[in-house]
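Only one structure is covered here, and it is reproduced in the block below.
As you look at this complex, bear in mind that one protein chain is not there, while each of the others sits in place.
Each chain carries a letter (A, B and C) given by its place in the written order, and its residues are counted from 1.
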Amino acid sequence: MTRYIARRIVLAIGVVAGVVILTFLIARIVPGDPAVSWAGPHAPPSQFAQVRRELGLDRPMVVQIIKYFEGVLTGHWGTSIHTHQPVLSDLSNAAPASLELVLAALLFAIAVGVPMGLISAARPGRLVDHTIRVGSIFGVSMPIFWMALIFQLLFFQKLHLLPVTGRYDPNVAFAHPLHAYTGMAVIDSLLSGNWPMLESSLSHLVLPALVVAAYPAGVIARMVRATVLDTLGETHVQMVRALGFSERTVFARFAMKLAWSPVAAVIALVFAYSLVNTFLVESIFNWPGLGSYAAASIGSLDTPAITGVTLLIALVYVFANLIVDVVQAILDPRIRLG
Amino acid sequence: MEDVMIARYRGFLAIGLLIAAGVAVAVLLAGCGGSSAGPVSTTFTYDTYTNVMVGWDPSTENSNSIIALANVYDTLTKYNDETKEVEPLLATSWTTSPDALTWTFQLRPNVYFHTGRLMTAKAVKAAIERTIRLNQGAAYIWAAVKSIDTPSQDTVVFHLKYPGPLSIVASAGYGAYIFDTKASGSESLAKWFEAAHDAGTGPYTVQTWNSGQETELVLTSFPKYWGGWSGAHYKRIVFRVVKQDTTAAQLVGSGQVDFVQRISPALFASLKTNPQLQTLSVPQLMNLIAPLNCKSGPLADLTMRKAIAYAIDYKGIIAASKGAASPSIGIVPPGLWGHSDTLPTYSYDTAKAAQLLNSVGYGPGKKAMNLTLTYTQGDSSEQLVTSIMKSNLAKLNVNLRVQPLAWPTQWAKAQSTNLSDRQDIFMMYWWPDYADPYAWLGGLLATEKTPYWNLSYFSNPQFDEMAGRLEGVAATDMPQAIDLCRQMQIIAYEQMPVMVLYNVTGQFVALKSVGNLHVNPAYAYVVFVYDLEPLPS
Amino acid sequence: MTDTAILAPSRLAVVRGHLRGNPLLLVGGIVATAIVLIALLAPLLAPYPADAVSATHPLSVLLPPSMSHWFGTDQVGRDILSRVLYGARVSPLIAVFVILISCVIGIPLGLAAGYFGGVIDEVIMRVTDVFLAFPALLLALAFAAVLPPSLTSTTLAIAIAWWPWYTRLLRGQAASVAGRPYVESCRTLGISRRRIIFRHILPNAITPLIVEISLDVGGVILTAAALSFLGLGAQDPTPDWGLMVSEGQSYFMTQWWLVTFPGLAILITALAFNLLGDGLRDVLDPKRVVKLL
Partner (left out) sequence: MSLLEISDLRIRFGARPVVEMDRLEVDRAQVVGLAGESGSGKSMTTLAILGLAGTVGAHVEGSIQLDGQQLVDLPQRAMRDIRGRRVAIIFQSPAMAFNPVFRVGRVFLQALKLHGTQSQSDAEERAAAALRSVFLSPDLLHRYPSQLSGGQLQRISIAIALALRCDLLIADEPTSALDVTVQGDVLELLRGLRDQKEMGILFISHDLAVVAELCDHVAIMRAGRVVEAGPTDRVMAQPQDAYTRELLAAVPRIVVTGANS
């Protein structure tokens, strides 16, 4: 197993190196002179040459890539053009909000997707199965930016039900200041027993989280259905059935351990996908996370910020993949002992 | 067999449904909570669509940040958009020599910086000299200044290299702030500012700044403000960043913000009927312009430029802009000296445009022409205009290739040394640093060796000569300056280097409880909050 | 358990059986066909075809749905119904091109990796891994963000994110076939590589390829719509659905019809192709797991 995990880690490091090079290349595709972007819109032309020197743009490509690697490793991810702050500190400011949103969305998605998948698998081919399958395909077919707009229209404009902007009401935050333990408003207000803020942040979280949940809910429902049907059809499950165990025992004691593994893996991967989906949703809900940051960076062609966000999420994705592989290796004796 | 299957999953179903039920309860609980509203508010919440603070240095800041800085810093003078006169602010009076080369300002006594120090003539001199020395942002407004004297504690004397309207320059929204240069002690002042410190004399001072957060900036009243705090004033200003204007509309509609900086015409129209709100349409000292490439490509031909000018449905564009735009006459917008309603102007005339195009072998029934237009990506108003322009030109067998580009790319392309890389039509907003037509007539149209802001690449010796005289004449003989402006605008009409699509009308929405609301177009989108009066809602 | 044989089955009965057991496939197929028909017949169906090209009507902007404009008009007075119908030519076409490019790049690389193995395989698959280390939308977004916005950029950006799936699929197919004894014997018999690849490896890969493509159409359409929504894709006056939602965004609170109809078009199209893909997967390649888009 150690060898397997070591191989996985080596591969992951290789992939990360490739990811860094790819983001470097993306930054260089920008038409026009990167120095113009760096120097900012109001810089006089005389500044460009100096900026070019400072950024090392006058040196050979290989040197630039090495410099870029060095920067990525030492935490110098460049300075954002539109915020004038170091990209890494921008990202760490924005990450908790996105994390909160995506975690809440995954919670919704699991709460809906898992039971739906199980019901669907329980009656394959029946009406309820078809309905749930259409529902789950609906989830993965939803243009979520549109869903976000429609939800705003319905829940705020028409029903006056839920707030649609920001993470909490700033007036409540003035009256009941929130101590930032994790940067996630709901968890922080729970930790500090700040009930007005809890209410405010929860109510602000609901709509964006529901929208982000559409895709993972669909994927999870489909995955649960597929895995459960797969597992229950396995010979070894028939074997324990044939030995006279009750269905409940068969499922809980024998099949579960296999069925959860792919589902858990898909949840881990869907996490990274949902982070990307926040690009489309956060700015609509004025949610100050990575998605809003990315959307603003794209709008102002803020190359360091764009590559920073891309790199961060790719790293999260590679890391999630690695974790899934390692955990499965630990749980699965075929790999553990092989 | 279903029963079996259901039984098999009952436990898991139960867990799943439990989670689902829990979430649903949380949703309902959360949804029921409403937000609380107060009586007479002492907090003014300003809703903006983009980050408030880009930089904090009063010498160099040259962006949207002035919506906050103008409430923190004072200038020597202030432009009154109603009288079109410059009024006292930190300077109580001023005089100029007949040749407009020497300007003497009397300072207001007993004015304190937020750092606690007294504002003196030496401090004013130091502040302006720092701005000139750093030479960033809008520092060029002081370009005429040769030296500054401080004959007494409350007298500042400027000596100029060439005549200029220094009292107007001193009222500029950018680069004219007076601040305490000793604020940082031995530390670097630039670094000190960067850490969100301020050293102004204005009514408000920085309380908290959270970069990137929705509630980005909070300003609070400065107790020793020279204007005093008797009477009704807002004691705190909150700047809230809301990127979507639909969201902003919801916030102001529900009383959560007091003022919205930018909102779409459609939303503006829909909020007009709301009894809780006041709406304000303010013609801005700003227009949407389209410099035409006079140097290379098809539009280097004057006939083509005129044809294009006749081809555009200006009224249609203004109609589709639903109140955010008004027709323009001449290149200088109304509200500034030098503007005239009697200048010749182009109007939508397809027949004339076709005839002009035909005369050079293009147009309907002849060769097709391809033109490139660049505009700033993400600007929906510009996009709307380009859609209509494209449609107008298509009728004349002119194919307009519209390229939305991020500003740095758009600008770099326009400045490209390879002439064939440049666009045929550029599109941008244009506004002055201080209330003066020079920004248009000089900044936009005077010859530039390497293009910087003259993106029509227009070059006309007669025009350049007039532009060179304009500021001096304005400082000494206003009627003559106005006449000069007129002549220059007639040249611009004849040569057609820049199409003016419309003048921008600012559409602002505020709560009815905000009294004395006024938005001075000379200071783009600044609300001078001290001048407002909070009313009971 | 594999013995789920049929008593005297006919081919027709098999198809009918599949459709009966899989009504979703039927629905998806019908709707997808309808969308293709709409795309082909748009000039005949659209009440104001010029509005999908370059016409504007500044004096009749933002009209609500009525008998003359079923879906209302947009911010420059164009008929939204006409534009939505013409939109069926834009997104699906992007999908076609993306998949075409992905196949052209991905299939040969996958075949090479799987057939030759060794260093070639290692190099190709490690590069593929790097591309697969990004969620597809993220990579497409990053590329589209730095390219000048246009339909071509969108197509390229999505294709850059998409081809690795085909490489991976084909590599798996090629490797499993290349290892089989009869291919080994073909090799020893001196049959040309080309013949082995085209006669033995490709035909085996057709079914999973069809499933992959049909599953991908919906995903590409959604990705393209997302890019357009962020202003990185098609540009006005192209009647692109994502762009229409994006342009209508600042009006949706007051003029709901600007975003509602183009958004519905995206949803229905993606749904139809996903149902079709899912159904085909069930029928042709039931062992396939759910793929993340």
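The rule we apply is simple: a residue touches a chain if its C-beta (ideal position, glycine included) is under 8 Å from a C-beta of that chain, and two chains touch if they have at least 3 such contacts.
Bear in mind that the values here come from a model prediction, so they are computed numbers and not experimental data.
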Message: For a quick check of understanding: of A:Phe69, A:Phe138 or A:Phe245, which residue touches the chain that isn't displayed?
response: A:Phe245
Hidden-chain contact residue, picked from the options A:Leu232, A:Val270 or A:Ile313: A:Leu232
Field: From A:Ile5, A:Ile187 or A:Leu331, residue that would touch the chain that is not displayed
entry: A:Leu331
Statement: Touch rule applied to chain A and the missing chain gives residues 124-125, 232-247, 253-255, 257-258, 331-334, 337-338
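The working rule: only the chains that are shown with their structure count from here on.
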Task: Using the contact definition from the top, classify how the chains connect: line, ring, star, complete or other.
output: complete
Field: B-C or A-C - the one linked by more C-beta pairs in contact
entry: A-C
Statement: Taking each chain's centre as the mean of its CA atoms, chain A sits from chain B at a distance in Å of 37
Message: Rounded to a whole Å, what is the gap between the Cα centroids of chain A and chain C?
response: 23
- prompt: Out of chain B, which residues touch more than one other chain, so two or more?
  reply: 244, 246, 250, 377-378, 409
Message: Touching at least two other chains at once: which residues of chain A meet that condition?
response: 30-31, 152, 157, 284, 299, 301
Touch list for chain B against partner chain C, complex: 244-246, 249-250, 264, 266-267, 269-270, 313, 315-317, 319-320, 322, 377-378, 380, 383-384, 386-388, 390-392, 394, 402-405, 409
- request: State the interface residues of chain C toward chain B in the complex, per the touch definition above.
  value: 53-56, 58-59, 61-62, 75-77, 148-149, 231, 235-237, 247, 249-255
Of all residues in chain A, those that touch chain C in their complex: 11, 14-16, 18-19, 21-23, 26-27, 29-31, 125, 130, 133-134, 137-138, 140-143, 145-146, 149-150, 152-153, 157, 219, 222-223, 226, 233, 235, 238, 262, 266, 269-270, 272-273, 275-277, 279-280, 284, 294-295, 297-299, 301, 303, 306-307, 310, 313-314, 317-318, 321
